[in-house]
Structures are given as C-alpha cells and as structure tokens.
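Here the complex is missing a single protein chain, while all its other protein chains stay put.
In this document, chain identifiers A, B and C correspond to the written order of the chains, with residue numbering beginning at 1 in each.
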Amino acid sequence: MSQTNKIAIVNKSAPYGSSNGQESLDMALAMSNFAQEVSLFFIEDGVLQLLDTQRPTAIDAKAYHKTFKALEFYDIENIYVCKQSLAQRGIDSSQLCITTTLIETTELPELLASQQQVMCF
Amino acid sequence: MEYHFEFSGKNIATDKAGYLLNVEDWQTDMAPTLAQTENIQLTDNHWEVVKFVRQFYLEFNTSPAMRALVKAMANEFGPEKGNSRYLFKLFPKGPAKQATKIAGLPKPAKCL
Amino acid sequence: MSSFTLLVTSAPFSQQNAYSAYRFANAAVQSKHKVNGIFFYQSGTINGSNLQITPSDEFDLFNAWKTLSQQYQVPLMVCVSAASKRGITSTEDARDADNPHFSLSAPFESVGLGDLANLINNSDRLIQF
Partner (left out) sequence: MILHKVASSPFSHRALDHCLQRIHATDGLLLTQDAVYGLMDKELSTKLQQLEAVFVLKEDAEARGIEIEPSTIQLINYEQFVELCLKYEKVISW
C-alpha cells in the first residue's frame, strides 16, 4: 500500500446526456490534487467529450471541456484516446481540444496493466 | 436569503460566504473591497495572484485547486512564487479560497 | 485478510448497482476481509438520503447500509459536492446554504473526494458499482 496510487479513469460516455463526463473530470482533478497519479482514457462515446467546437451553454450545460486544457497543471499528462472510436464517429484527432496519445482498441488492457485501480464513467 | 453589497451605486449579488454570483460583475477596483472582507490588504504580490487566478478561470472555466495553482504560478512566475508557502503567506486561509473570492470567482467546490 | 474500497455511483431503487454493492460489502466482511469504506459519488449519493421511505414488503437498503456500517464499522462516505447538487445535504451544508432542510445524517458522512483518495491508498482493491 503506497502513498500514491496510479489511477486510470476510463471515460466512455458522451458529454451532456448524463453527468458522467463532468463528474469524471471532477474526480480526475480531485485525485490529482490529492497526489494520485491519474491517467485518462477516452473510448467509445467518451471521445465526444474532447470535441473542440462544443458550445454547451446552448443547453445550459457547463462548458467543462475547456478545463481539459488545464490538465497539464494537474500533472495529468497521460491522456489516451481510442483511434477506432474516433474513426467510427468520423472524427479526426485535429478536431480535439487537447493533444492526446492515440491508441488502438486492443491496447487498453496493456496500458491498464501498469495502473493500480480503474474507475469507469 | 439574498446577499449583496453596494459598489459604485450598484447592487452586487453574492452568496452567503461573500463570493460573487456573477463573474461578469467583477471589476478591478472591486478587489480591495472584497479583500477587506478577508482582512487582506492588497499588495502587488496579491494583485499578481488575483489576476492570475481570474485569468485561469476565464480560460479553463474552473478555479485552480491548490496543486494546479502552484504549478501554473511556477510556470508563469518561476519557483519563488510558484510554491505553496509563498501563496499561503499572501492568503493565510487558503489561496484557492481567498484569491478566488477577491477575483470575483465562484466559491470553490467543498470537495476540493 | 484483504481490504476494499467500494465506489457506488448509482441511485438506490432506480438501478441494481447499490444493492449489488451492499451484497458485495456484506460478503467481504463475512469472509473476514476489511471494507475500508463505501464511497458514494454521482447519483450514488442518494443512498444517503434519510428521507427514503421503503414499503415494508421491499428490501430496505437504506437501513441495511446503516446496520452494516454499525455492525462492522464500515464508514459510509458521501461526496459533498455530488450530493449537494442532488438535494442530499447535512445539517451543516444546509445551514451554509440557508436551507431549512437537511437529508443526510449519521452514519452517513459528508466528505470530500480527498477522503476517497485516502481510502484507495489504504485498500487492496477498488470496486465500482
């Protein structure tokens, strides 16, 4: 039992239909603030959270996607996005609001292997 | 209950703890008044942090938690200002809590 | 003996997750493992509402949580931010918001996400429901 844990947070939900995305980000920021080492994964509909052109005020939702750009200040540098999930939705990585590491679908378990705990939202 | 204070003949709405309810209501000259409620006399060093925190919020739509504030300050002003001892000296009750209030930002989540 | 942190992110009744988490916690303590804490997040915070009324012929999860907590010293921790947004507030949180009502009381505790970080640090496994 160490003082710091490597925690993976897997995001698989689209941003506004549920609170999953926003509360997952709150979780990531809090875990980092309390000295946990956080890695973020965006897969399936989760990749939609990263689209740069979102304007959620149109539906009275918080523009939490702007906060992704602040992740570097929270020392969250490992941000992985599923290549196939982007392709399926016709998204090019240049349309995302932050720079990420693109991974193959099948790479997820290997990357999770080096993590101690996993949360999924 | 509704809370507010008067500034330049206008009523400025706040929450019970004195944080502005509307970020856009803030103007630079309002900071000393807000600082007074925290018993802080603003120096240039305070101003630097207050402006920095407000800029952070406007850009990222969130107030920086302590750890992020330290890192972002270090990036911008170097390690002598980007450390928690320096920030706590300026804002003894917690920089994340007090600097955000003076900068007209929402009350940070209790969670953090 | 191993130790667990359970993360409950779903509301009671609407979904089965909280019931599964309760069963899991019970099985873990029966098997002499330690449950360091149940952390309620997102709609899971509604598990802490002391305004719940369960028909007498249905399983009373709210009271089951309380019994589990008292019998095996399992902390029931509710994320204050997630809870407040959903009308789950302690007397103190209600007072801070000038709200005459509160809906969270012992053994459920109003805590921050930092407490979850501590729980995780001290547990062998984190299981989410």
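The working rule: a contact is a pair of C-beta atoms (placed from the backbone, for glycine too) under 8 Å apart; a residue touches a chain by one contact, two chains touch by 3 or more.
In this text, all values refer to a predicted model and were calculated from it rather than measured experimentally.
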*Quick one: which shown chains sit in contact with the chain that's not drawn?*
A, C
*asked:* Suppose we count only contacts with the excluded chain; which residues of chain A make the list?
replied: 10, 12, 43-44, 105-106, 108-110, 112-113, 115-118, 120
*Tell me where the left-out chain touches chain C, residue by residue.*
2, 4, 16-17, 20, 23-24, 26-28, 30-31, 33, 124-129
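Note that in this section only the chains that are shown with their structure count from here on.
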*Please compute the C-alpha centroid of chain B, do the same for chain C, then give the distance between them in whole Å.*
33
*Averaging only over C-alpha atoms, locate the centres of chain A and chain B and give their separation in whole Å.*
28
_Residue numbers of chain A (touch at least two other chains)_ = 26, 30, 33, 35
_Of all residues in chain C, the ones touching two or more other chains_ = 81-82, 112-114
*Across the complex, what residues on chain B touch chain A?*
56, 59-62, 64-69, 71-72, 75, 109, 111-112
*In their shared complex, at which residues does chain B touch chain C?*
1, 16-17, 109-112
*Going by the contact rule at the top, pick out the chain A residues touching chain C in the complex.*
1-5, 7, 19-20, 23, 26-27, 30-31, 33-36, 117-121
